[in-house]
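Handing you a structure now.
For this depiction, one protein chain was excluded, whereas all remaining protein chains were kept in their positions.
Right, chain A next:
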Amino acid sequence: MRKPLAAVALLASGALTACGGTSAVADGGNPTTGGTIIYGHVQEPPCIFGGWIQQAYISRQVLDGLVTLDEDGSVKPWLATQWTVSPDGLKYTFTLKDGVTFTDGTPVDAAAVAWNFDYWENHGGNGTAKVSIDPYYKAATAVDASHVEISLHKPYPPFLTLITQGYFGIQSPTAFKARTEKENCEKPIGSGGFVVKEWKHGEEVVLTKNPDYTSWPATAKHEGPAIVDEVRWKFVADGVSRYASLSTGESHVVYEVPTVNWKDAQSRYQTIRYITPGKPVSFYINTKVGPFTDKLVRQAFAYGADRKSAVEAGFHGVIPYEGNPAVSQATPGYDAEVAKAYAYDPTKAGQLLDQAGWTAKNANGIRTKNGQSLTIKLVYGAGFIFTQEGATVLQVLQEQWKQVGIDVTLVPATQAELWGGKYSDASTFDATPSYWTSPSSAILWIVWRPSTEASPNGSNRSFYNNETLSQTIQRANSEPDTAKANALYGQAQKIIQDDAAGIGLYTQNSTYAIAPNLKDVWLEKSQGEPVFSDAYFTR
């Protein structure tokens, strides 16, 4: 099946593609086989697979999915060579590629795929995979060895797109059941282009080539096992060191290039900037407790700071401003009109605050109402959601909000604090910015589904329960006509924006810089995971 290397070289001339723009530094030289790619990543996940995007990045190297997303947004074959959808939209039948085995030698068959869906959905296998398909998913059954049928409770056209995410990587049930939790966590067994050889905690994960790889996706740049022998996936949290490692030759690829170095990177290396679809980095606004229970104050908050200029300055023009709090500009169904609302207007902000009764001012120029000053507690993930550059953006906004009489306290929170629940309760914050990547506007359902006692939604951090919004998103999710579905998603975005239940800030991005002599590193479309199985060095 493997194409000769000359063909690889031809394919390689196709340069790098990703949304957002690319640049390549011309570097002649002949393709070689073998070698070790040293990749500088930022965060070390707790397990190789799981529901965090940091896990999707690395599990993509080891686990294959059923389907994948192409550049044009269409779903393409991977472990599944084809699929059919029943006319009522409730049954998806996938035909699996013949002869594929996991790296423990067991077959990638329909039973294995069905087991994985059951594991994600019913056994806590992957929280993000679960919320992505809930409550539509019903069951997965093996029709025969090579056909798996997934049934839904209600039609859900985004289903196919959603399962292209790295969270849906298929593991060997045999290995999973036979081994300890720790072994599965550190060395999951899939059918991917690489196998986890070793995890040196705090340092790196060593991935070695799977020589028997047969299940590359339809979007691969070559057919056959990985061309390099090894990928050393290093964790270098510090941006300065990470970027410097590229120029000293200590790494070949680095993730999250500090934006201050982006121009330099473009002139010296191949670069990829990928704008992540899904919820951008936008503020959840606490509509349940505190000053933001008043819509006028929320709107004043949105008008009161020049978010666009702050983002442009803080990220040196590299990362785009995103005025739409609900979905980013890379998401299918994005409504660009919605993004235009609340352009910086301090006068308007002042009028809205007056209208809301925050008319008096204290000695520091902060507005007051009934003796209470207008203080907003803004909690943000320091160092993992917000880089130093992002923190500068918040400081700029803080200063601007002060000018309109809103006193914003910035509270940097660690990952342990934020995800450990310290700021889960509505009484603990007024606004908190974060993102949630997803290749579909169906993300709206995950984030904005109303919380009920029977089914609380911890992801709805604005505590915004709007039945009209809920109905609109559900209609969009089940609408078979894409144009109609997008119109409904647009309506949903407008409701969120009009009510200022969220406030836009910037797009979540993945930026990469790649050494000139390493070719064909590319990003898959769904979440911007780097793909190394097609990459090769030139000499």
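As a working rule, contacts are C-beta pairs under 8 Å (C-beta built on N, C-alpha and C of every residue); 3 or more make two chains touch, one makes a residue touch a chain; residues count from 1.
Here is the rule we go by: contacts and distances are computed from a predicted model.
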Chain not present in the shown complex, as UniProt names it (candidates "NADH-quinone oxidoreductase subunit K", "TldD/PmbA family protein", "ABC transporter permease" or "cytochrome-c oxidase"): "ABC transporter permease"
Listed residues A:31, A:224 or A:239, member touching the removed chain: A:239
Contact residue for the chain not shown (choose from A:258, A:304 or A:530): A:258
Selected from A:389, A:479 or A:534 as touching the chain missing from the view: A:389
Options A:73, A:89, A:155 or A:412, residue touching the unrepresented chain: A:412
Chain A residues touching the omitted chain (full complex): 239-240, 258, 260-261, 264, 306, 309-310, 312-314, 316, 382-383, 388-389, 391-392, 394-396, 398-400, 402, 410-412, 414, 417
